[in-house]
Each structure stands twice: as C-alpha cells, then as structure tokens.
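Structure provided below as structure tokens; questions to follow.
And then subunit A:
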Amino acid sequence: DLVFPSLSYRTGPYAAGGIPFADGYADYFTLLNERDGGIGGEPIRVPECETAYNTEKGVECYESTKGEGALVYQPLSTGITYQLIPKVTADDISMLTSGLGRTSAKNGNVFSHVFNFPANYWDGASVAVKHIMEQEGGSLEGKKIALVYHNSAYGKEPIRTLQELSKKHGFELKEVPVDHPGQEQKSQWLQIRRDKPDYVIMYGWGVMNQVAVQEAANIRFPMDKFIGIWWSGSENDVLAAGAKADGYKALTFHNVGSDYPLYDDLQEYVVDAGKAAGAGDQVGSVLYNRGIYAAMLVAEAARTAQEIHGVTDITSGQMRDGMEQLEITEEKMAALGLPDFGPEFSVSCENHGGEGFVAVTQWDAEAKEWNLVSDFMQSDQDVIQPLIDADSSAYAEENAIEGNC
Partner candidate 1 sequence: MKDQADSYVTDDGRTIGPTVMEMKNITLRFGGVEAIKDISFDIREGEIRAIIGPNGAGKSSMLNVISGFYVPQEGEVWYKGAKRPPMKPYQVAQQGIARTFQNIALFEGMSVLDNVMTGRLTQMKTGMLAQSFWKGAAEREEIENREIAEKVIDFLEIQAIRKTPVARLPYGLKKRVELARALAAEPTILLLDEPMAGMNVEEKEDMSRFILDVNDEFGTTIALIEHDMGVVMDLSDRVVVMDYGRKIGDGSPDEVRNNQEVIDAYLGVAHD
Partner candidate 2 sequence: MFYREAGDFNTSYAQDQQTFPIRFDRYRYYLVLFIAVFVVPFVVNDYWVNSLFLPFLIYAIAAIGLNILVGYCGQVSLGTGGFMAVGAYACYKLMTAMPEVSMFIHILLAGGITAAVGALFGLPSLRIKGFYLAVATLAAQFFLVWLFNRVPWFYNYSASGQISAPERDTFGILITGPNTEAWATYMFCLIFTVGSALVARNLTRGSVGRKWMAIRDMDIAAEIIGVNPLRAKLTAFAVSSFFIGISGALFFSIYLGAVEVGEAFGINKSFLVLFMIIIGGLGSIFGSFAGAAFLVLLPVLLKIVGVDWLGWPTDIVAHLQLVIVGGLIVVFLIAEPHGLAQLWRVAKEKLRLWPFPH
Partner candidate 3 sequence: MLDAANTNDVAVDNLLEVNNIEVIYNHVILVLKGVSLNVPKGGITALLGGNGAGKTTTLKAISGLLASERGEVTKGSIKYRGGAIQHQDPAEIVKQGVVQVMEGRHCFEHLTIEENLLTGAYTRSDGNAAIQQDLEMVYNYFPRLKERRRSQAGYTSGGEQQMCAIGRALMSRPETILLDEPSMGLAPQLVEQIFEIVKSVNEQEGVTFLLAEQNTNVALRFAHYGYILESGRVVMDGPAKDLRENQDVKEFYLGMSDEGRKSFRDVRSYRRRKRWLS
C-alpha cells in the first residue's frame, strides 16, 4: 500500500489552523480509497501523528512513521520542515511543503528531496506587490507599504524580497514586527495609524491574525488595502472581527469554496458514509481546501511515479521521481473534479517549486465566504530567482552538497 503520513496538529496554539488542513488531507485519500480503491489500485494509508506544532514532537512523529514505508511527508510547519530537510534526504523520502518551509528548497539541485510547489513565501510577497501595483494603476512610486510580520523566521521570510521590490518599484517599505503570540498589537497599529501606509501586507499566524484584523478595523484602516499571506487568510482569521473584516484580502495558491464536482463525491463517499476525518464540519473552508489540494498533488505525484516505474506499490525513491516529474495541467485538474482549483505548473530537477502563480482572495463578511478576486499571477522571477540561488548555494556550501541534476 501507499503510506502518506499526516503530521497534523489538532491541539496547541495553532490547532484552529491545523484541524481543517488535516481533515482535508485525510478526506481526499479516503475518497480515493473508497471510490477508486486507492491509486492505481493500490490502497492508501494515512497514519496520522499529532505534533501540536512542536518540532520535537514532529521529529518523534517522523521517526515513528518513517519505518512504515512512508512515501512523502507534508509537515505543515516551517520549524519541522527545517528539522526534516536533512533527515528526509538521508532517508530518501520526499517532503512536500506547499506554501511554507524553506523557500530556497525550490532549487532541486541542492534540495533533492524537498518540494515546495506551487508557490512559496517570496512568490507571495511578490504577487502581493503586483496586486497592489494593479490597484494603483501600475506605479508604486512614492507609495508606502507596511509589512506586519510574526517576529520569527517565518515572518521574516518576505523581507528580502520586499526590499528588492521596493528598490525596483520605488515604494517605501516599513517593517513592523509583532512578537509571538501577538495578542497585544496596540503599539504596532498605532504606528500604522500614524504612518498612514497605503497598504499593509501581513505575514501572521495564529492569534496574531485575528488580533491584527481586529486592530486594523479599530483604527479604520481600509480593509481592501490590507493583504495577508495565505496563512493569514482563513475563516478563522476574520470571523472574530465580524462585519468589520469585510473586504480584507489574502493571497492563495489554490481556489476557494466547495463548488467542484469532487466535493460531491466527497460528500457521497466520505462525509455521508461517516468516514470523514475529525468532526466533518470543515468541508469547503480555506484550510480544508489546502489540505485537499496538498493531497491531490501528492496523489498525482504517486500516479506519475507509478507510470514512470510501471509498478503500483512504489518505493519512496520512486515516489521522489514522481514528485520531480509532476505536471499539473488544467485538463488534469478538471478530470479530477477540481477544475481551476490551482495554477498549472510543472516540476523539474532544477525547479522543485513550480512557477510561482498566486491569486488574491477577499473576505465577504456578509456571506461569510472568501472569493477569488484575481487570476493566478506569476511572481517576479527576476527578483526571486537570484535570491533563491544565493540562499541555496550557501546551504550547499555549508553542507558540501554537489548538486544532483
């Protein structure tokens, strides 16, 4: 059988984010098992292991599940990702970190077993700026953009990219860090109220998101000029602020809602059959969709691997080849019952991160739903690629990696 361990966090400070993702991830595979008998006839197993978003528990989970023939890990935590990068490489298991983890892992030449398609944090920053530029009619000259970020490695990710972009486009960048956990942000938002930036970009996580949206509303910052990264763009983050959150924007690398043929199957084979993971009440939420999307990518990679190697019960090494030759096209997604669900992209040995297409969503407080308000746009590769090369080659040097392409 095919083993896709799920390192989930249904407890701890970020449980609210971890639950829907884990549900989606598990439900998709359940659907494949129930409806198709697995992938290529090979049944799927998804052993779940609770990490509570804690790196040590993450390691424990990894060690305890890898022996079962795990094919790919999807740790959903930047901290755990960093721990696992050397380990998965040594154990010849792949790791998928869509929209999180180490950005420069996009360079497959250095990071042979790590994949972060379809988009990464730097793509996010770039597309946010691109979106703002569109709003402003093409020029950012003399504009002021504030970055409110979680004061951690994750939150600091976009800074380099934004600095480059500010040089390129001539806007002023203002960095506003918020310390973990971020329940008190009065001084940050007073600064913003005083500085009156034209836009605010946010890289937040957990309670920081809810408080930031609330405080932005309190100082009456125009919500449609407030753009969060995809980890700041779920229902959790806006519901607490109620109607005042209307218009708040967030980036995404997959589509929203549950208006897809696949969801009918999900309802029929999984939810109604009582086989849903968790409470079964998350279907269609942003993070649930992200779980579905991640599972879909993994499943397609497994299928690709089966095709390449001509066996159904693939090994983790074969799975890696599948990941590396994955191609997601419009037709493929439509065939899966997920038309338009995400950007098209293809993976190669050098590029483990896709083309960096990202879209913008907006919160409709009345209807309590997120809507896609832009197309999937490509990030500014001219700015990002050099940064990726620099960072990955530094890593290669430090760890004496020769390159595998």
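On the choice of candidates, all candidates are chains of the complex that A comes from, given by their letters.
Rule of thumb we're sticking to: contacts are C-beta pairs under 8 Å (C-beta built on N, C-alpha and C of every residue); 3 or more make two chains touch, one makes a residue touch a chain; residues count from 1.
Values in this document were obtained by computation on a predicted structure and should not be read as measured data.
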Complex check, subunit A vs 1, 2 or 3: touching candidate is 2
For the complex, which residues does subunit A have touching candidate 2?
-> 8, 10-11, 15, 19, 48-50, 52, 55-56, 59-60, 63-64, 66-67, 78-79, 82-83, 85-87, 89-90, 102-104, 151-153, 156-157, 160, 179-180, 278, 387, 390-391, 394, 398-400
